[in-house]
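One structure follows; several queries about it will come next.
With one protein chain withheld, the remaining protein chains of the complex are depicted in position.
By written order: A and B. Residues from 1 in each chain.
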Amino acid sequence: MTAAVLFQSVSRHFGAVRAVDGVDLSIAEGEFFAMLGPSGSGKTTCLRLIAGFEQPTSGHIEIFGETAEGVPPYRRNVNTVFQDYALFPHLSILDNVAYGLMVKGVGKAERRRAAEEALAMVALPGYGARKPGQLSGGQRQRVALARALVNRPRVLLLDEPLGALDLKLREQMQEELKTLQKTLGLTFVFVTHDQGEALSMADRVAVFHDGKVRQVGTPEEIYRRPRSRFVADFVGSSNILSPALCAALGLGAGTASLRPEQISLGPATGDRIGLTGRAVSASFLGPVNRLTADCGGERIVAALPAGVALPAPGAEVTLSFDRSALHLMEDA
Amino acid sequence: MRSEHRAKAPFGLKLAAGLGLLFLHLPILLIFLYAFTTEEKSYRFPPPGLTLEWLAVTWGRADVWAALTLSLKVASLATAIALVLGTLCAAAVSRSAFFGREVVSLLVILPIALPGIITGIALRSAFSMADIPFSFFTIVLGHATFCIVVVYNNAVARFRRLSGSLVEASMDLGADGFQTFRYVILPNIGTSLLAGGMLAFALSFDEVIVTTFTAGQQSTLPIWMLQELIRPRQRPVTNVVAMIVVLVTLLPILAAFFLTRDGDSIAGGGK
Partner (left out) sequence: MAAVAGLSAPSRTTGTTGRLSDLLWRHPRLLLGLLLGPPLAWLGVVYLGSLAVFLSQSIFAIDDFSGLITYEPTLATYRQLFSDANLDIIVRTLSMAAVVTLASIVVAFPIAYYAARYARGGWKALFYLGVMLPLWSSYLVKIYAWKLILAKEGIVTWAFERLHLGWLLDAWLALPVIGGNSLSVSYTGTFLVFVYVWLPFMILPIQAALERVPGSLVEASADLGADPRQTFRHVLLPLALPGIVAGSIFTFSLTLGDYIIPQIIGSSRLFIGQAVYAQQGTAGNIPLAAAFTVVPIVIMAVYLWAARRMGAFNAL
């Protein structure tokens, strides 16, 4: 099957800055694909390369099997939801949504009908006569979404679309976006620096760092088997076990990641591995509590369910975890 | 800076500011008084009497009408040219950082930064060297040169506010460059162009120094005024013309002020 978006060793350099550096990607049709990374990691530039706002310095991009280099943004069947929404301030909401149809020469009555339906789809029926300035951030975000979707793009690009919303609204929109994507069966490419957002929404995640893709996989793969220390650190929090400890545990050469919630308090039983040490600090966080312990020079953080009594700092503790929770990483 | 409990302005400052503003406005107000004086031979104050007679006399003066018509024509064409060239320049300067961008900004400002007499004589000697006779178009050429900067300044300020993602959004939605210009850029910079155009019109309508060198025997309204200033022939008519000039320039300036102010408040409300 043809990939919806294909990157073949794509680079985009701005002078000496390698914003995107030899990226290979294949995004399948109908996939909810997240590009995750800290700011400046190249994820937004990749999005702009798909939209056509940037041209690759080298490499090759295909959108549904067609070469994308040299094709202007207005000739790509791809639409974007911008980070700042970029609603046209001089146009009404209805005209904003109908804009794409208008410039393509769709008749007035038809584009009006389509725009109204798109607004209804994002739960803003009857808002068409207002101006963008009269809407709240969340409403503007929905208008931006309707404005892109009304063109029936084959790929929808979303550039940190939820970044400007408050927490509650963000969670609600995550839900809605996910549902919308499944109903429409569209390919979504979603840029975010929020790992929680990426893990909860995406079918697959690409983790970006320094212009390179560090790992691509399902959220579960990324979380359970981070391939590098950067991924382990950036996606969730992780204990990194030193090569010495890995060797002692018989894991082989390298470092290993161990998720805090995989660790329980108390001696090892069966196949589990036990570590003894001294509690350094304990903090109460609500549903889970965090215990930091010093086990022979290794600082280990464990996330313990509420209800487990936390040891006092300085007390001797034994931590245990399943061998399968350890994941050996590629880099040191 | 915006604390509610600010100290009140010291009296001395209020007085100095008030007197300063008075100094700026009284002379112009005086023009209105003199337009109605019955005195014909001198600038006597207070006027011995008031009359509307000179309005009628001025109305019947063909030379005043001819000068006024020429000035309006010149200002219209010069404004139109300045609008096109100033907008092009502003668009180029704001859309990309290119080598020599500073030079372009400087070049646009130069005709108004240098004393008008330099621009005037330079153009005049160029015309005479190229054997171009003085005409309506030589006046327009001179005016457009220094009007570009007014349009440019207004347009550049608005381009700067026009978020780059709006243009990208338009292209993303399928609009090519021309459609984007027509449907997104133009509506967003429209009022600033109108304001710039108004100011350019006022500037051109009032210009005398460059015009002196590029008009030849033609007489724009300011040239007519200048001749009256140097060799007064009929003072009451000059008084009336002065009042008309004040009124004609006042309107576009007020319009420009409210146009740009409105745009600012809309943009502010959108944030």
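In this section, contacts are C-beta pairs under 8 Å (C-beta built on N, C-alpha and C of every residue); 3 or more make two chains touch, one makes a residue touch a chain.
All values derive from a computational prediction rather than experimental measurement.
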item	value
Residue in contact with the excluded chain [from A:61, A:150 or A:235]	A:150
Touch with the omitted chain, as defined above, among B:57, B:80 or B:246	B:246
Touch list for subunit A against the chain that is not drawn	70, 72, 74-75, 77, 100-101, 103-106, 110, 113-114, 117-118, 121, 149-152, 183-184
Contacts of subunit B with the absent chain, listed as residue ranges	1-3, 6, 8-10, 13-14, 16-17, 20-21, 23-25, 27-28, 30-31, 34, 42-46, 84-86, 88-89, 91-92, 95-96, 98, 104, 107-108, 110-111, 113-119, 121-126, 129, 141, 144-145, 148, 174-179, 199, 202-203, 206, 208-209, 222, 225-226, 229-230, 238, 242, 245-246, 249-250, 253-254, 257, 261
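Throughout what follows, only the chains that are shown with their structure count from here on.
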item	value
For the subunit A and subunit B complex, residues of the former touching the latter	51-53, 72-74, 78-80, 82-84, 86-91, 99-100, 102-104, 132-133, 147-148, 151
Partner subunit A, residues of subunit B touching it in the complex	163, 165-166, 168-176, 179, 183-184, 187-188, 266-267, 269-270
